[in-house]
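The complex appears here minus one protein chain, its other protein chains still in place.
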Amino acid sequence: MSAPAPTAAPPPATRRVSRALLATRMPSAATAALLVVAVTASALMQHNFFTPYGLTSNFATILPVATIAVAQTIVVLAGGIDLSIGTIVTLSSVVAVQLMDGDPGRVPLALAAGLATGAACGLLNGLVVAVLRLQPIVATFASSYVFGGLALLVLPTPGGTVPAEITGGYRQVIALLLPVPAVLLLVLWLAWRLLRAHRIGQYLYAVGGNAGASYASAVPVARVRVFSYTAGGTVAALAGIALLANSGSGDPFIGNELTLGSIAALVIGGTRLSGGAGGAGGAILGAIVLTLIQNLVFFAGVPTNARELVNGAIIIVAIALAGLLTARGGTSDGGRGRS
Amino acid sequence: MPTPYLQMTGVRKRYGGVTALAGADFAAEAGTVHAVLGPNGSGKSTLLKVLTGVVEPDAGEVRLEGRPLRPRGPRDTLEAGISAVYQELSLVEDFTVVDNLVLGVEPRRWGLRDRAQARRIALPWLERFADAFGGRVPADERVLGLDPGERQVVEICKALVRDPRVLVLDEATASLRRRQVEVLFDVVEELREAGVLVLFITHRLAEIRAVCDRATIMRGGTDVTTVTVGELPEQELVELMVGEMAAVGAAPSTAREQVRLEVRDLSGPRVREASFQVRAGEIVGVGGLQGQGQGSLLATLFGAERRHSGTVLVDGREVRPRSPKQAVRSGLAYVPGNRGTQGLALGRPILENMALPSLARRALLGVGLSRRREVEAARSAAGRMATKYGSLDDPVATLSGGNQQKVVVGKWFATEPRVVLMDDPAKGIDVRAKAELFGVVRDLAASGVAVLVSSSDDRELVEVCDRVLVMFEGRVVDDVHGERLTEETLVAAAMRVTGTEVGS
């Protein structure tokens, strides 16, 4: 055919651009809006919110929640989910607290053991999911019994002591307004950015976005999945250590609530639960929003018996809001990993 | 005889009870474009997937340049210099085009991804294909926003970025527009010059004749013969592919006087003010360049896409379906353009797929089903379509592509539709299945049904339809019928060249 073939008109460029903008910006905007609302409300209701003390105590509770949310995000991005993450937090924290035994000299050993425990739990989950190919929800549900049981073996009742150096250091304030937990949170985020800049970070998104396509593109899918669970487990162990530093002692029952919170935080932060889109930055923001809301309900003078309901309702509305805005863009933050 | 560049011997593969490859042999030389032809289910895709390492063969050997190749996965074939463009796309939708192009082969610097280098690798290919993207270079656009043809081009670029010695194009042209195919063929020529072996699967004869040097014909999981394309008349090529001649062939029109479907000024997301009539017993085609709103027109009529304005009458009564459910009630039936994602619940049994649109008709009080009655209904529909199946309880995924499509069509018989809308029903099915399918469409029309069928293949439209509506940018721009109904007029009308300018 020699006649000049006019190509079919592609959709107007402006629409393409606006669509791309919608897809990248909306969820981040939604999360940011929620954050602004939560911070403003907190500042209004908590008189000491912007004092060193207020910031420290807020960030002290935020850090563990945010860290677990980041751990869950790493798993979810690659297309998995870890329902055992709360028990991994628990198990690694009780292992660490038992080894510390209140002795500052044993802290390095205890921290290393705690991290190794988290990594080992994650590795087990990863192998079960990637090699035995079990459905992640049920597999990690089953392993949560194992980890929870082990935690009870290690520390049957709440107890153990964390050296004062750690609990004290955790609540330090650097340079007037910068609490240590906030600095740690920043370090966590920087570590995430580093991972994101690495091949394996990109592969998390690829595998979660389309495992079949990734496999055909020579991405080592099974290894990426194992990595995501192992990395998630390791970060969860960090959260366990943060919890220890915050509370000063170990608790073998602390985990279960945390799993649910981690999932809520990452969804509020714009990560797609089916994988391939989102990021740890969003999860951190989501965790901040979630924690502030809980504090707000407390400070707003809601009657004790109504507190749980109000809390739950607000979280659902926040998730629905984030979900609604995410769904409109087709994806959330997407493969760009902007957060 | 010297060892061929690529040699595959005795390759076998079974999926459960289905033999996909029964000891196929294959050989090809570097610097050639080699077509692999055959009906659906002949094993050609599986053979090439064995080569690319996606499918693990039960037996057989692959040698590249005389050295045995035993890929344990796509990583190994990548290292061996084999890249593939698959039928089902292997792109990550959320990624940008550049990120997709370098996926799995990301350049690194200091252990981290080197984005600048990635662009340097990817851009030359995207620029080479700029014409196929309507003149732009969509490096930073996400695949999500690209249309199917553009995605396919990205897929092709992705294979090329890997700098292959063997390039596999598996139905890579199926969703491409004419211009895109032209660019691709230019590149294929260049690759041949550079000594690359290009393996090409297609159902389009014209393309085989345009670029292929050699062709291997496969049937029933083995290779039948290998021929030099230029030495063989087209007719013989078709016969080799099908085993016997099974062209659709023209047939007398069964159109009656009564207007069954009348559309006035219909507008939808990608349809603008379409007006036309289809009479009872008439088969009307919807043609034009790809992506001019043909699929949208059918989906809008069926209530699957939102109608902005316009009137639709079936047998003189206005219908205004806001969902397919209402459309079915008004006597419409719809065969969607993609059988895997739209037409079938692949994991469910044939029986349930067949029964789905007409469940309420047979159910007691609209609820209770009798297995006997369901089986009878499904069997009769399958029989009318000459569907080949093992058991009605087998998942529909176990059928070959052609037979799957027969289920997609057959499931509508029991709803006794008055208007049947078909969106490119013969896409990706082999010549014989196509002939059977259109035979049934004719029978439907003969029974008084109005059929509206879109197709990406002009020859198909000419052979099957009484009239063809040509669409351009969402509008019906021509109504080709009678003496004018030839491939040449359709092509000319599609590109908005007046009929007199194209002589034939």
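Should a chain be cited, it is by its letter among A and B, assigned in written order, with residues numbered from 1 in that chain.
Everything below uses one rule, namely that a contact is a pair of C-beta atoms (placed from the backbone, for glycine too) under 8 Å apart; a residue touches a chain by one contact, two chains touch by 3 or more.
Simple rule for what comes next: contacts and distances are computed from a predicted model.
When you check the chain that is not on display against UniProt, which of "OmpA family protein", "Ribose transport system permease protein", "Magnesium chelatase" or "histidine kinase" does it turn out to be?
"Ribose transport system permease protein"
For the chain omitted from this view, which of the shown chains does it touch?
A, B
Taking the entire complex into account, which one of A:V36, A:A164, A:L190 or A:L309 touches the absent chain?
In the full complex, the listed residue that touches the missing chain is A:L309.
Tell me which of B:G60, B:G134, B:G310 or B:G402 is the one touching the absent chain.
Answer from the full complex: B:G60 touches the omitted chain.
Of the residues listed, B:P336, B:P425 or B:G474, which one is in contact with the missing chain?
If we include the chain that is not displayed, B:P336 is the one touching it.
Against the chain that's been left off, what residues of chain A make contact? List them.
These residues of chain A touch the chain that is not shown: 81, 83, 128, 132-135, 137-139, 141-153, 156, 211-212, 215, 221, 260, 263-264, 267, 273-274, 305-313, 315-316, 319-320, 323-324, 326-327.
Pick out the residues on chain B that sit against the missing chain.
Touch with the absent chain occurs at residues 10, 12, 14-15, 49, 53-61, 68, 70, 73, 302, 304, 323-325, 327-329, 334, 336, 341-348, 352-353, 355-357, 359-360, 363, 366-371, 411, 415.
Just so it is clear, only the chains that are shown with their structure count from here on.
Taking the mean of the C-alpha atoms as each chain's centre, how many Å separate chain A from chain B?
About 42 Å, centre to centre.
Which chain A residues qualify as touching chain B in the complex?
That would be residues 1, 3, 5-10, 13, 16, 19-20, 23, 194, 197-199, 202, 205-206, 209-210, 212-220, 276-277, 330-331, 334-336 of chain A.
So in the complex, the part of chain B that touches chain A is made up of which residues?
52, 54, 73-75, 78, 84, 86, 88-96, 99, 103-106, 108, 111-113, 131, 133-136, 141-142, 144-145, 147, 150, 158, 177-179, 182, 289-292, 473, 491-492, 495-497, 502
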